[in-house]
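Okay, handing you the structure first.
One protein chain is absent from this view; the other protein chains keep their places.
Moving on, here comes chain A:
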Amino acid sequence: MLVTVASGKGGTGKTTIVTNLALALARKMPVQVLDCDVEEPNAHLFLEPVFQEEEEVTLPVPEVDNTKCNGCGKCSEVCAFHALAVAGGKVITFPEMCHGCGGCAIACPTGAISEKPHRIGIVARGQAGRIDFAHGKIDVGVPLAPPVIRAVKRLARKEGLTLIDAPPGTSCPVVAAVKDSDFCLLVTEPTPFGLNDLKLAVGMVREVGVPFAVVINRSTLGDLRVERYCRQERIPILLKIPFDKRYAATYARGKCLVEEYPDWVPPFIGLWQEIERLVSQRARATGN
């Protein structure tokens, strides 16, 4: 099963949920963690995997053969991303803007354009104890996260549980992560920010059409508006983690809650059982 953990905003504790859930379940079943927060992957800091393989993620960008190019400008005309310009009869390419759509090569009347791979990031995979781990990382200065996210997601296994740590926000990178998931957990906190971002995240998941529920982190540090909103919208709240300076310190040192406070193992297993129940309930309802 593919479960994505997302939040309207970073810093709400997505990585905390992913890593603790993975550790709590790894004794019982095959667990895979895919960190798709490719701008700032952090899950490895907590799970400390031993990386075995690293692969480059590339996009096909145009390469212009100047002996064939007649400077007609067709390529820059069709490029929707302004990744090509023609100046003084010569084509200049801006690979960092290119989405690799292949439009310019199709449009070029002289066949002057071929494509070469351009590196935009990496995918690394390895093993963290029993947990199968992979993450993606875009190169600094590269604005395109979704292709790297898709490259990480291609590693998703069929058996057991695959947990995806999604990037924060509600725009294209998150959608790339949440798409095709069986379930989405939204992590929030009980503050006006948390509520505002949660509402946006709920809108996003509804748009993508994935069943979801909420986890409230630092649940004692705020007010009840998030809970009231969830009740009104009939969104299940599956777990609450109170604010505790000891937990904050555990996190700061790069340690996981379930390691230092084994009392937290049963609640995370319970969280998983609830997810399973909601997914099968939905499957029955839609007749799959």
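Everything below uses one rule, namely that a residue touches a chain if its C-beta (ideal position, glycine included) is under 8 Å from a C-beta of that chain, and two chains touch if they have at least 3 such contacts; residues count from 1.
Following the convention adopted for this analysis, contacts and distances are computed from a predicted model.
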Omitted chain, identified by the protein name its UniProt record gives, among "NAD(P)H-quinone oxidoreductase subunit I, chloroplastic", "Cytochrome c oxidase subunit 1", "protein-glutamate methylesterase" or "Sugar ABC transporter permease": "NAD(P)H-quinone oxidoreductase subunit I, chloroplastic"
Sole contact to the chain not displayed, among A:P192, A:P242 or A:G270: A:P192
Full-complex contact with the absent chain, from A:A24, A:V152, A:L185 or A:M204: A:M204
Sole contact to the chain not displayed, among A:M29, A:I92 or A:C172: A:C172
Of A:P49, A:P62 or A:G222, the one touching the omitted chain in the full complex: A:G222
Residues of chain A (touch criterion as defined above) contacting the omitted chain: 8-12, 15, 39-40, 42, 45-46, 78, 80-81, 99-103, 106-107, 138, 140-141, 143-145, 167-175, 179, 191-193, 196-197, 200, 203-204, 207-208, 221-223, 245, 248-249, 251-254
